[in-house]
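The complex appears here without one of its protein chains, the remainder shown in place.
Showing chain A:
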């Protein structure tokens, strides 16, 4: 197969941007948490919960945007749980995060089975339709790739801009970064370390859940148990890859989605003698390689993983 011709295909880029969307949401969410000093390993479960709750909202008769909002709220609640354990009680962020992942994933499966006890083929909903923004989508190449996506994809791109602006250009962003770098100094400035961290984890988790909801409300039209399928973990690797910068995180998400898209094309064509499983490994192997390259010069938020207690230092 000619790889070069692949890159000239609009369909390929369209797929790349679509597949990047949940990664963008998840990575932004994780980035906000980590910038405030909290590692959120609950992401895989929070995405699963968003996936399920968004779909359920629509399935039970709600609107699509209502589903997105509901997913965000469910995500924020799981984020609050994570924050209570890690920020307020100062428990291990690794273990709590895994607990949240298990809780999110298992509750989603349980609730799904409760709602639909005996179905073999999952019922479908009408998902977000691709937008056709009048003038912009007529642009050559860029038009279909960027402006014939669903509204959630556009929202993801907007979100990156907003996150970057808030984080790097506003007093709130400065306060958040300070809490992640040097909580003592932040406290001395009269900032509430616990409050800011809790807020960051809740907002971040809401974004992750929207990333999950994208899967059921825009990419597919039904919910399958286990459909998040490791995307959350990829987001965690992407945050390190981006050295905690929103712009780079967007690039990283697109890069990995492109790997995924290539993998799918190559798999369909099966011209090479390489078994398709090895293409499926590419995103994971590349994540590890990216992690190695980036970790060497990584500027971790200094207070990441360090619990903060008043009066203790």
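The working rule: contacts are C-beta pairs under 8 Å (C-beta built on N, C-alpha and C of every residue); 3 or more make two chains touch, one makes a residue touch a chain; residues count from 1.
To be clear about the criterion, contacts and distances are computed from a predicted model.
S.K.: One chain isn't displayed here; going by UniProt, is it "Nucleoside ABC transporter membrane protein", "Probable chemoreceptor glutamine deamidase CheD", "FMN-binding domain-containing protein" or "Nitrogen regulatory protein P-II"?
M.R.: Choosing among "Nucleoside ABC transporter membrane protein", "Probable chemoreceptor glutamine deamidase CheD", "FMN-binding domain-containing protein" or "Nitrogen regulatory protein P-II", the correct UniProt name is "Nucleoside ABC transporter membrane protein".
S.K.: Decide which residue listed in A:102, A:158 or A:306 touches the omitted chain of the complex.
M.R.: Answer from the full complex: A:102 touches the omitted chain.
S.K.: Write down which of A:85, A:147, A:214 or A:244 is the residue touching the left-out chain.
M.R.: Result: among the candidates, A:85 touches the missing chain.
S.K.: From the list A:162, A:288 or A:306, which touches the chain that is not on show?
M.R.: Only one listed residue reaches the unshown chain, and that is A:288.
S.K.: Could you please point out the chain A residues that touch the chain left off the display?
M.R.: Per the touch rule, chain A residues meeting the hidden chain are 41, 81, 85, 89-92, 94-96, 98-100, 102-103, 105-107, 109-110, 113-114, 117, 230, 233, 236-237, 240, 275, 277-278, 280-281, 284-285, 287-288, 291-292, 295-296, 298, 309-310.
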